[in-house]
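Note that one protein chain is taken out, while the other chains of the complex remain in position.
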Amino acid sequence: MVDLNYLKLSKPQKLLYNAGRFFKSIPGRIAGGIKGLAMSVVRLIKGLALSIVDLFTTFRDGDWKTRLSYLVMGSGSFARGQWGRGLLFFLFQTVFNLYMVNFGIAYLGKLSTLGVVETYKEGRKTVYGDNSFLILLYGVLTLFFVIAFIYTWRVNIKQNKIAQQIVQSGRKLKSTKDDLQSLVDSQFHKTLLALPTLGVFVFTILPIFFMILVAFTNFDYNHQPPSKLFTWVGFENFKTLLSSGSASYGDTFRQVLFWTLVWAFFATFLNYFLGMFVAIMINKKGIRLKKMWRTILVMTIAIPQFVSLLYVSKMFAQDGLINTYLMKWGWIAQPIPFWTNPGWARFTIILINIWIGIPYLMLIATGILMNIPADLYESARIDGANAMQMYGKITLPYMLFVTGPYLLTSFTGNINNFNVIFLLSQGKPMGLAGNAGHTDLLITWLYRMTVSDTNYKIAAVIGIMVFVVLAVINLVVYNLIPSVKNEEDFQ
Amino acid sequence: MASLKLEHVKKVYDKNVVAVHDFNLEIQDKEFIVFVGPSGCGKSTTLRMIAGLEDISEGTLTIGDRVVNDVEPKDRDIAMVFQNYALYPHISVYENMAFSLRLRKMSNEEVHRRVCEAAEILGITEYLARKPKALSGGQRQRVAIGRAIVREPQVFLMDEPLSNLDAKLRNQMRAEIILLRKRIDTTFIYVTHDQTEAMTLGDRIVIMKDGYIQQVGTPQEVFETPKNLFVAGFIGSPQMNFLKAKLIKSGAQYAVELYGIRVPLSAAKCEKLEKKGVGGKDVILGVRPEHAQLCFDGAPNAIEGTLRVNEMMGSELHLHVQLQDNTPVILRIPTLELTEQQRASLIYGSKLRFTFPEKVTHLFDPQTEESLLY
Partner (left out) sequence: MAEKKIPEVDIIVDEKAGVIKEVKPQQKLRSKKGHERRINGTIYTVLTIMSIVWLVPFVFLVLQSFRSYQLEKGGMVDYLLPKTFSLDNYAFLFEGSNFFSWMGRALLIAAGCALVTALLVHAAGKWLDKRDGNGKAAGIAVIACCLAIGYALMVALSCALHQYALNDCLVKALILLAVFALVGYIVARIYLKQDSKLLRSIPGYVAEDKHEGAKKFGAMALEFGAAFVILQMVLTPMVESQYLKWYGNTLTIALFTAVIQTAIVLSVSYSLSRLRFKGRKLIMNTVLVLGLFPGFLTMITLYFLLKQLGLTQAGSVPGLILIYCASSGMGYYISKGFFDTIPKSLDESARIDGATRFQVFLKIIMPLAKPIVIYTVLMAFMAPWGDYVFASYVAFGHQDGYNVAVGLYNWVNTNDYQNYFTRFCAGGVLVAVPITALFLALQKYYVEGVTGGAVKG
């Protein structure tokens, strides 16, 4: 449709048109996604093929220094006087070889079964067999190590090729001193990122990879290493979590997921609009003591949540201050079951979360409100808009536009908002299958699965499901909200 | 103080966007070169390649007699003035200017001497203790230049240094740059999108468009003998008028025909056309606004048009005229040449006739847009 024709449409017509266009675009998008994926796979294969071809040609055209490097990493660099690089390559190869011979190969070999030798007792002595946990963990580590080795080996050869070319063209090679100096200049990112990357790898990537694999095993209280073995079970755990039945958690999972989404929705949007509303009130011209109001509200951010939330949760308890005072004043005869009735518990949590969440949004909204150019309002006033219209036509769109990405991260954060639930209700009241409570989020359920039930396999599956849910939400929103992608409109 | 040589320099960004194609230029020692062109023409990219802030995709760059393709900016012995000044906001003007010298571990006395000297030249001595925030736009500009001169670099790069200033200040700073150049005799490369700056500052001008060099020459050359339509239109203000015309050849004699009039071309032009083997065909005729002459009497061979806008510029009038086929034309007429009565007759909608001397006309091929003469 031509732009002008589109602009002529009335609001519902525009909506209809956009919705139609969105739905029509879905097949195209899916096709595009598949095509993109296929393209990247093709590119990957192509890259690999080229890389292998390059390995051969490099070997063919290489001098003895280059060729030796195929066997002994870093030898070429040594021979060309770049001893720093050579040393690193050589050390890496040595460490790798030692590791593989002493541990790696053994663990890799057992990875397919996760161990077969049972632990048994011989009289009073325990004879330990295979430890499935260690096999899985070190197996994964070894896999990573092998990939890293192949990559480094490839880099080592590429460097030889380049160095050989440089020498042949008569230019000077970089000395070790140059290499070291480049670490604070052109290669500064390597210096800065080395430690953080290592940290993330060991403490995030490796564990996540491990846990994803655990989801395909029967690692739980009945199969706890070192006394018991666990092994691969395929998609069994996914079936347990997702299907309905007496031994499955399907119904619980759906209920918990539903509550998680409801919670995240309220926690995000209720706080968002209320927070914005409070910010507008405080920022209104003619309201005094702005700083004081803000400071009072901000107290809930400043005070550690375990203090404030634990206290408040006790305030709402059966014998807490709220109930006792309401009964004292004769407003109620029975204590309100804030934490014992599922409906009440959910309501109370959302209510208390407002107390925690509004100040945060108030601060953000304040910052953004002050950034809205005053001439927008002046122009609107001259055009004859009243306060409500100005809010609807300027403030709200501006806020929504600017905070679009924030809303997304906030929604994601609330799905994983452990603290509020855990400190207020611990997921209680209980009563769902799989030891889940009515206020449990996926994440608190996961926590209980891990810590009290030691049902690691299901915990791992829940973790993967959280990932899937978040990934879907993120993908959809990225495609729907324009401001996530283009940031120019209001600037 | 060094000469520069760019040979087949090319810049390709990711996704195969080519910013600069095959750039060849030799810059003499102590020359003042201006890169000029519309935004996105690759002039800044070229400058940044010279500075070492962008990698050179292909070709070689030589400063003095050293190939510097892979040399870090700090080792190229160049200084650069940025469009937004890029003053370090957290340190004083003095420290801003001393920054590069301190990094070179120069002695305190030497630093002090150089900073004071540069400040003296630029007249910013009294602001040395201030932070950049406390300075006006013009003063910041001076500090930025000062920071470059204390270095006494081989090559002095300036990336649109005046475009953040208001018009009056810009004229003043332009004059100061000319003076500065006389004082510190070194190689200058200056990037601008403003053709006036290019014309007034440059020893030679490099006119670029879409990553290609259009023409290299002295201001005089590019003004008088533009190589193509783009250069002709870009240099000069208001821009050159382009009229559709027909080139007619009879023997060795050429003439152009437009709007029913016929202008025979001079022998010199005919010779050039003959040499290039141009036959009779459609051409674009270029005439600069200042070369047009109004005809109030019934002179023959004049083009007729309708006056749309009459801009009074003080010493001259800018007349926006619409020809029969709606082609817009601008005429620059010195006010002094008109009588009171004639001026009064130049009102919206009035018909007028104008002509132009043959020797200042330019001829362009409509297809290739190249000049037929140069």
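Order of writing sets the chain letters: A and B. Residues in each chain are counted from 1.
Here is the rule we use: contacts are C-beta pairs under 8 Å (C-beta built on N, C-alpha and C of every residue); 3 or more make two chains touch, one makes a residue touch a chain.
These numbers were taken from a predicted model, which means no experiment stands behind them.
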Q) Which shown chains does the hidden chain touch? A) A, B
(Q) One chain is left out of this view; which of A:250, A:405 or A:429 touches it in the full complex? (A) A:405
Q: Please pick, from A:287, A:332, A:396 or A:476, the residue that touches the omitted chain in the full complex.
A: A:287
(Q) Looking at the full complex, which residue from A:46, A:254, A:314 or A:381 touches the chain that isn't shown here? (A) A:314
Q) Any idea which of B:8, B:66 or B:90 touches the chain not displayed? A) B:90
Q) On chain B, what residues meet the omitted chain? A) 51-53, 72-74, 78-80, 82-84, 86, 88-92, 95, 99-100, 103-104, 108, 147, 151
(Q) Across the whole complex, list the residues on chain A that are touched by the chain not included here. (A) 133, 137, 181, 184-186, 188-189, 191-193, 195-197, 199-200, 202-208, 210-211, 278, 281-282, 284, 286-287, 293, 295-308, 310-312, 314-315, 317, 319-321, 324-325, 328, 355, 359-360, 363-364, 366-368, 371, 384, 402-406, 408-409, 412, 416, 418-419, 422-423, 442-443, 446-447, 450-451, 456, 459-460, 463, 466-467, 470-471, 474, 484
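The rule we apply is simple: only the chains that are shown with their structure count from here on.
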Q. Using mean CA coordinates as chain centres, what's the chain A-chain B distance in Å?
A. 52
